[in-house]
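Every protein chain but one is kept in place in this view of the complex.
So, chain A:
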Amino acid sequence: MIDYPWNDRAGRFNWLRMAAFTLAVAPALWIAVDAATGGLGAKPLTETIHRTGHWAVRFLLISLAMTPVRRITGWNRVITVRRMLGLTAFSYAVVHLALFIPDQGWKLGHVASEIVLRPYLTIGFIALLGLAALAATSTDAMIRRLGRRWQVLHRIVYGLVALGLLHFFMQSKINATEAALMTGFWLLLMGWRLAHRMGASLKSPSVMAMVAIGAALTAALTEALWYGAATGVPWRAVLEANLMLTPWPRPAVITLIVGLVTVPLPLVKPVLDRLRRSVKRSSRGSTSIRA
């Protein structure tokens, strides 16, 4: 059945799905407006390739955040938008690859040989093939048919994101800041999963703080390792830069901040629920007075 993406399975308008859908199309609209007004600069194609690639990674991470967000907040309904966000990531990745063809002057042979010859393109291409397999098995029918195997298959997304991040690092000319930041977020998401698997509760402040610190430290080491191994930038200086917030906080620091901000999130839903109950009680109370 074909339905509007903002409706739920029963065909009713749903605010959460509408929000996810708006988030999914907003970057595309942003690019389109910039394209129409010259906001993409002197090399619009290159700029669009970069932006769609960035958004593919961002949406992959957002879709990977749904399960831990549900565990942390207890807000189960977020899981209903996970598929839409995953497919959004895949769509941006497809456009990202498709635009590489005109970028190479429409020479398909050249496109193919570049993908084979340049390791960072090969890695990105493999990640996209993997995402295509996940997208193809995301229909209701396929999920039913695959049963438990669906879970196993879709776990490869963690590895596909890692490939995407490696591709992101490798294409950076020298500044790998955004690749490192996305890696920090990915480590946070993987840390929450690991903690859950080990039986820890994501509602515990100490568990959440430990994941935040662990992810931030790993992000800092990954970034320094990248610069040390792949560039002439002194890795010690990159590590040191985490200690200062100027000119801007480094990726590992932002990872730490985001990780720590999530610590009080488990409190939000119980408080909201209590408020809602008390509002209901008092409104019931007022009706009874009037009656």
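Basically, a residue touches a chain if its C-beta (ideal position, glycine included) is under 8 Å from a C-beta of that chain, and two chains touch if they have at least 3 such contacts; residues count from 1.
Here is the rule we go by: contacts and distances are computed from a predicted model.
The listed choices are "Tryptophan synthase beta chain", "Protein-methionine-sulfoxide reductase catalytic subunit MsrP", "Putative zinc-finger domain-containing protein" or "Integration host factor subunit alpha"; the UniProt protein name belonging to the chain that is not shown reads "Protein-methionine-sulfoxide reductase catalytic subunit MsrP".
Among A:9, A:43 or A:284, the one in contact with the hidden chain is A:43. One of A:170, A:200 or A:260 touches the chain omitted from the figure, and that residue is A:170.
Those residues of chain A that touch the chain absent from the view are 36-38, 41-46, 103-105, 110, 114, 117-118, 120, 170-171, 173-175, 227, 231-234, 237-238, 241, 246-247.
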